[in-house]
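Note sheet for the following structure.
Excluded from the complex is one protein chain; the other protein chains are retained at their positions.
Moving on, here comes subunit A:
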Amino acid sequence: MTAPLDAPGSDLGPGILIAERPGIPIVGRSLGQIAWMRLKRDKVALAGGLVVILLILVAIFAPLIVKVLGQDPTQFNSDMIDPATLVPKGGTGIGPDHLFGVEPVNGRDIFSRVVYGARISLLIAFLATVLSVVIGTLLGVTAGYFGGIVDSIISKTMDVFLAFPILVFAIALAGVIPDTAFGLSGDTLRVSLLIFIIGFFNWPYIGRIIRGQTLSLREREFVDAARSLGARGPYIIFREMLPNLVAPILIYATLLIPTNVLFEAALSFLGVGVRPPTPTWGGMLSDAVRFYTVPHFMFFPGMAIFITVLAFNLFGDGLRDALDPKAR
């Protein structure tokens, strides 16, 4: 009871004792640094992350890669095709010029098409995720923080969105929208449309998670402490709550990307995605269905989707374990 207040070691945790030995400066570790240390130990997640980075680089430098190999993704190579069967000569056409072989019928280079397909796929998946995360976070925080009637309205809206037949809607919308609309045309219009459809209908998933997290954060005493200091709503939401929501937002964004890759592929497969001849993975799969005797045509875009989705999922799971070790 009469112990001096700052007696060394009397009131200190074990980790702090080590740090405060004379000569060793005090180094505080933020939660982010601790998460990074945990992530570094998770080799599977790191491998996933590496593949993700590689995919992003491939998408960004697609024109460069294709130029180096000298194959244009939309160029026909009729000389590679056996005119009788429409199948590439020798079965696949795989060789030093065409790493993944060529397509049946018109002989386009599959490797350069897969590389270019990564652009469309990742661009749509990323931007749609950003859209979902922004809408979901804003509405989720609003619902959770204000509660009451605001919460009721937003939660019911989420239910409506979740019940919405998005695939049917996407197909219908893609059919109705002309080639030129909203001042956009061609691929730009198609890509924007897909981002909007995928992003706008996926926000309730992340919105619900953020709402739940906000509800529990709101009851924490540090929010009361800020209020008792006279903090207003925006301060509490942006300074007190949002830093605590970064982890779930990051995790679910990473896990939403592969879902969106799959969704984009599905829409392209159904022919309502980006129009040919722009290469997309889903579109290539759709073409390949007619040529099941030429399995390499289906194999490479399929593997591209598979590896992308797997890499993002592994990385996202590792990120969750690193950022939120309690939520296993």
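Basically, contacts are C-beta pairs under 8 Å (C-beta built on N, C-alpha and C of every residue); 3 or more make two chains touch, one makes a residue touch a chain; residues count from 1.
Just so it is clear, contacts and distances are computed from a predicted model.
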Matching the hidden chain's UniProt record against "Cytochrome c1", "ABC transporter domain-containing protein", "tRNA modification GTPase MnmE" or "Putative ABC transport system ATP-binding protein" returns "ABC transporter domain-containing protein"
Selected residue (touches chain absent from view) among A:Phe164, A:Phe222, A:Phe238 or A:Phe306 = A:Phe222
Residue touching the undisplayed chain, where the options are A:Gly70, A:Pro83 or A:Gly230 = A:Gly230
If you put the missing chain back, which residues of subunit A would it touch?
-> 1-3, 5-6, 11-13, 15-16, 26, 28-31, 220-222, 224-232, 235, 240, 243-244, 246
